[in-house]
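Sharing a structure here in structure tokens format.
For this view, one protein chain was removed and the others were kept in their places.
Letters A and B mark the chains as written, and numbering starts fresh at 1 in each.
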Amino acid sequence: MWTWFFQLASPPHFYRMAASLVPWLLWPALLLILVGAWGGLVLAPADYQQGEGYRIIYVHVPSSYLSMMVYVTMAVAAGIGLIWRIKLAHAVAASCAPVGATFTAAALITGMLWGKPMWGTYWQWEPRLTSELILLFLYFGYMSLRSAFNDLNQSDRASAVLALAGVVNVPIIHFSVLWWAGLHQGPSISKIDAPSIAFAMLWPLLVMILGFTLFFLGILAMRVRGEVLEREFHSRWAQDVLRGVSRVEAA
Amino acid sequence: MSEFFAMGGYAKYVWSSFGVTAIVLILNLLAARRQLRQTRERLQLRLVRQSGRKVNT
Partner (left out) sequence: MVLVGLFVAGVAAAVGLALRAFQENLLYFYTPTQAIAGEAPDGKKIRLGGMVQEGSVRREPGDLELRFDVSDNEKTMTVAYSGVLPDLFKEGQGVIAMGHLGADGVFQAEEVLAKHDENYMPPEVAATMATDGQGTPAAPPRSDAALN
């Protein structure tokens, strides 16, 4: 187990493995997202309150879930990089940010498009919406902070501190609907008891969430490869890859 | 069929949500590919310049 772990954390090994992993993540992701979208738009019945309008859930919830999941991944990777000084971990953290920011934006936009017809407003400064907007600012702050340093080590460490400090926002987003009086309803699927959503409506959502997760992992693998190559530029294996004479470079 | 696209009057909101999300997915894919390709090209150029300098001196 541990040899496997250290092998994985070795940059040339990761670079090669990630390349072969990408199609195994992205193709199933595409399939799951198509099945989920079909299930959500066509097969799932209309809602008793919101009619066909609730179908926005099939893009809103997976995006919102990713926005938080990616942030946690980023913060954990940044923490590992900070404590154990593993370069690969910093590469992972740096690669998470742009992906997470786009899904946060998607969550906010689809949420606004859902809020307008149902609640009667695009935006309210209420707990769930505000904390999700702050998540977007955290991603922006993380990316700006990274680009503000010329030295990669400094950039890694400073941004890791920001990522870790910002992680408190994630439970705030999740529990905001329970802690404060706001407009957003409570959680539907992450309850300890039975989910508050009929199974015919639930399964496309779960398929969609799984598809989005695989999609993120595929995109992450691609981005980390670029990051690793850049960080390892002075090493022998990276230069072999760049010259095209390496066994490492298969894809 | 047209009933399906009408989404019970919520067409505007449902389809633009799905559209925005599709765009985000596609942009992520394109951006990740571009980032990998550009990094590789930039580093290759740097490598060529470096080895060129070594040959000259």
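By our rule, a contact is a pair of C-beta atoms (placed from the backbone, for glycine too) under 8 Å apart; a residue touches a chain by one contact, two chains touch by 3 or more.
As the structure is a prediction and not an experimental result, all values here were calculated from the model.
Among the displayed chains, contact with the absent chain in the complete complex occurs for A.
Residue A:Met201 is the one among A:Ala37, A:Met201 or A:Leu242 that touches the chain missing from this view. In the full complex, chain A makes contact with the omitted chain through residues 45-50, 53-54, 57, 117-121, 124-127, 130, 133-134, 137-138, 140-141, 144-145, 148-149, 158, 177-183, 185-188, 196-198, 200-201.
Simple rule for what comes next: only the chains that are shown with their structure count from here on.
Annotation: 16 Å between the Cα-based centres of chain A and chain B. The touching residues of chain B, counted against chain A in their complex, run 4, 7-10, 13-14, 16-18, 20-21, 24-25, 27-29, 31-33, 35-36, 39-40, 43-44, 46-47. On the side of chain A, the complex with chain B involves touching residues 26, 33, 37, 41-42, 46, 51-53, 55-56, 58-60, 63, 98-99, 102-103, 105-106, 109-110, 113-114, 116-117, 215, 219, 222-223, 225-227, 229-230, 233, 238-239, 242-243.
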